[in-house]
Structures are given as structure tokens and as C-alpha cells.
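I have placed the structure first, in the form of C-alpha cells, so that the comments after it can refer back to it.
Yeah, one chain of the complex is gone here, protein chain that is, but the others are all in their spots.
Chain naming follows the written order as A and B, and within any one chain the residues start at number 1.
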Amino acid sequence: MNFEPKIIAFLCNWCTYTAADAAGVARMEQPANVDVIRVMCTGRIEPMFVLKAFAEGADGVIVSGCHPPGDCHYTNGNFKTFRRMPLLERVLSQFGIEDGRFHWGWISGAEAPKWAELARTFTEQVRGLGPLNWKDQLASKED
Amino acid sequence: MAEKLKLALYWAASCGGCEIAIVELREKLLIVDQVADILFWPVAVDAKYKDVEAMPDGHIDVCLFNGAIRTSENEHLAHLLRKKSKVLVAFGSCANEGCMPGLANLYDRQSIFDYAYLESPSVDNPNKVVPQTQNKMPEGEIQIPKFYQTVKTLTQTVDVDYHIPGCPPQAPQIWAVIEAIVQGKLPAKGSVVGANEKTVCDECKHDRKEKAVKQFYRTYEIIPSSTQCLFDQGLICAGPATRGGCGALCTTVDVPCRGCYGPPPHVVDQGAALMSACASVVDADTEEEAARIVGGIADPIGTFYRFGLAASLLHRRKI
Partner (left out) sequence: MKKITIDPVTRLEGHGRIDIFLDDQGDVANAYMVIPELRGFEKFSQGRRVEELSDITPRICGVCPEAHHLASVKASDAVFHVDPPPAAKKLRELFYSAFYVADHTVHFYILGGPDFVMGPDAPVAERNILGVIHKVGVEIGTKVIEARGKAMDIIGMLGGRKIHPTFGLPGGVAKALSEEERTQVEATAKDSIEFALFSLQLFKDIVLANKGYLDLIMSPIFTMPTYYMGMVDEKNKVNFYDGKIRVVDPEGKEFAKYNASDYLDHVAERVEPWTYLKFPYLKKVGWKGLTLGKDSGVYQATPLSRLNASDGMATPKAQDAYEEMYKTFGAKPVHNLLATHWARLIELLYAAEHLLELSQDPGITDPKVRTIPTEKPTEGVGVVEAPRGTLTHHYITDEKGIVTKANLIVGTTNNYAAISIAVKQAAQGLIKKGVTVTEGILNRVEMAFRLYDPCFGCATHTLPGRMPLVINIMDQGGEVVRQIRRD
């Protein structure tokens, strides 16, 4: 079986995006499965973005930004993130999206290896869960 | 004398509340009678499906279609009435967002079947009989419609000209739309009519201040103040994530809005908007505290997606 998971990662410009960029420059091994979407702050991420990513075919989604309490470039943008994400996790679970398909956390600009590690392990984790393929699985269960 | 408007009203998977909403026009119903002929309205008029099938295409000027698409019969009528109507209006929350029937999308056909016909405490079914779409009876065949796995909205099924939100739409708003139809003053095709372009908060009379919620409460846990915003007090009120126009009636009796008028303008997924609104007002400066506060929200999906599950981005729980 040749399933290649499609992972969408929403990364904040100042921290995790910088780490991902540095990891790339340093040629750290990262799977091609992760598509990165740069946002200025994880506080910009509405739950709707994550839901839409899954609805449009993502098998896994990552949200990652600056460590609270002090690293956020906009002071408390990431406070909004840690208020939203736990609630979103529960809703995703009630939608039947398995634990392990959605990851949220903090990776600073200086933690490039941590990003590469996350990209690798998360891709394998999602590979193990199999394709989510939301639109197709919806259509195939209808008759 | 102007020709009378040819009007039809139909209910798919619905509760009849949208019909009673028309009855709530009260004496204005007599005006409707003067300007329109009701060609088809099963709750009140004896016209049958065969009468609709016999009409030429486009014969009906306006069809107000309420109810979600749950069965093959609902789907058939959606297509039939689309064909026979010049203007098709998705009337009410079921047709627009899926409303309560849409909550069945949290389950699948098998589990719902098992409960209703085999597991329910009062069921007495030793032969494990279950409804079948085709039945050979001693006298002939009886068919019943097929139940689809997933509830769809009218908008997801056929081309819809206008949308009137609400569960049900409020009578003054229905009247405003009827007036617009009769006067030929409807806006561009695809518009939401019978509602405003703001949220319910705009019409609500409670005082809104800076929100800083340390704990969410369930309605039976507190007796809220009548003047302060209910959301400020920790009750989950869907007002900020719901289109306005209903008059904010629920909050006048200090009960939080549940979101029956659907998403506000430009919002694609009402549940996501309400989820975001709840999280945004959490008063927490640490991850642990934030997790604790939002952890106090029981049944998030049933709260945020009460009306809009079928129309949401994901549509249903994964089967």
C-alpha cells in the first residue's frame, strides 16, 4: 500500500515557520507530505481553517506557533490559540476524526530540529491511521 | 386586476413549525388569500402529488419549501418542485442548514435502525422485523422511501433562488418577504431574505460589556441576571454566531440563543464561528486554565452545531 498522507501545517511566521525554514536550509530530513501555510500568528487561526483543511482532503493537520507566555510577537496572540485548540480537539473527536490526526503546539524559531522531528513523526502517525479522505468517504457510504 | 400569485408550500423532513409560522401571519393570511392562490400545501389544502405532477413546468410562481432532505421522497419532491416552480425558496432552518434532522448525521443508518426497531426499551419485536423499502403484501406491493445515510439541505440538493432563515422564520419577517414578492422587489438571486445583515446581539436588550468568562454554566445551574449579557454570565449564547432578524426573542426571557437563524453573513460554518466565540471570551492566561474552562463545555458538537450540522464544512460524523 502506497498511502502518502497529506498534512496541512498552519505555522506562525515568527516562530515555527522560521524553524521550518531553518530546517530546510540546514537540509534536515523532512517528508514532502507536509504543506505549510504561513500565518502571521497562530491567533489568526480560526477553527474553521482546520475543519476546512480536513473537509478538503487533508489526512492530518498541524498548528504550531510561539511558546506562551512570553514569545508571541503580538504579545498574546497565542493565548487565543490555547483557548481555542482544546475545544476544537473535542469537536474534531465528536466528528469522528481520530486522535492523532490533529496536532497543535509550540516550536520556536530556534528549534529547527524539533520541527523536522515533528514533521517526520506526525507523517508516520497519520500514515498509520490511513487516509481520511473526507469527501470521498462521505460519497462512498451513500448509496 | 392583477393575476393572483400561484403559491405552493411543501414540507420535507420537518416538524410543521414552518407551516404554523405561516398561520402566525394571522389576519395577514386573509391578505395572502387575496393576492395568491395556494396550489399545493399539504397541511391545509387537499391537492395531492399527482396534481403537482400534472402542472406545466414553471407553473408555480413561488414555492416555499421547508424541511431537510432525509429520504428519497424528500429528494424527489425537491426536484419536482424545482421543475414546477419559477422561484424556489429554502424556507426555514431545515431547508437551509439541516436544523434538528441534521443532528442525525452524528449517527449512521445502521445504529439508528438498531435502536429504533431492536434496542429501544419499549420495542417488542421477537422476529426482528425491520422496515423494508419494498414489501410484498398478500394484496400487492407496498413501497416506502429509502433513507439516506446523510441528511442534506435543500440548497445541497437543488438550485435555490432565495433563503429565508429561522426555526421557524418569524411572522413579521415572512410578511416582509411576501410583500417583496408581491411588489416584485426581491433582491438578487441567491440572497438571504427575511433577516438582517447583523447578528442576534444587535437586537438583544441585555447589556454587553467586556467578556471574561471563568466558567461556563449550563442553563439549569444559574439564575441569570436579566440585564447583563448572558454570554458575559457564562451561558453559551449563540447570538454572536447567528444571523439577526428574529427579534432576539429567546434572550428576552433570559434564555440563551441557540442559533436557529443560521450563520451570520459571510460565515461558512456556524458551529466553527460559535466555537471560536466561546474560546475567545475565556479568561485564562495559562494553557491549564484555558483547558479547564473550555473543558467545562459539555457536548460541544451538539451545542455549536445544533442547527447547522448538515450545512457545515464536514456535514456529518465520519461513518
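Some observations on this one:
Quick note on the criterion: a residue touches a chain if its C-beta (ideal position, glycine included) is under 8 Å from a C-beta of that chain, and two chains touch if they have at least 3 such contacts.
Values in this document were obtained by computation on a predicted structure and should not be read as measured data.
Contacts of the undisplayed chain with the visible chains, over the whole complex, involve B. For the chain missing from the display, the contacting residue among B:26, B:185 or B:266 is B:26, taking the whole complex into account. Only one of B:167, B:229 or B:311 touches the chain withheld from this view, namely B:167. Within the whole complex, the absent chain has one touching residue among B:16, B:58, B:190 or B:265, and that is B:16. Although one chain is not drawn, its touching partners on chain B can still be listed: residues 11, 13-21, 23-24, 26-27, 29-30, 33, 38, 42-51, 70-71, 73, 99-101, 103-104, 106-117, 120-125, 127-132, 135, 137-140, 142, 144-145, 147, 149, 167-168, 170, 218-223, 246, 249-255, 258, 260, 298-299, 302-303, 306.
Quick note on the criterion: only the chains that are shown with their structure count from here on.
Spacing of chain A relative to chain B, judged by their CA centroids, is 33 angstrom.
Of all the residues in chain A, the ones that touch chain B in their complex are 46-48, 51-52, 54-55, 68-69, 79-80, 82-84, 86-88, 90-91, 94-97, 132, 134, 137-138, 141-143.
Interface residues of chain B, counted against chain A in their complex, comprise 106, 108, 148-150, 268-269, 271-273, 275-276, 278-280, 282, 284-287, 290-291, 293-295, 297, 299-301, 304, 312-319.
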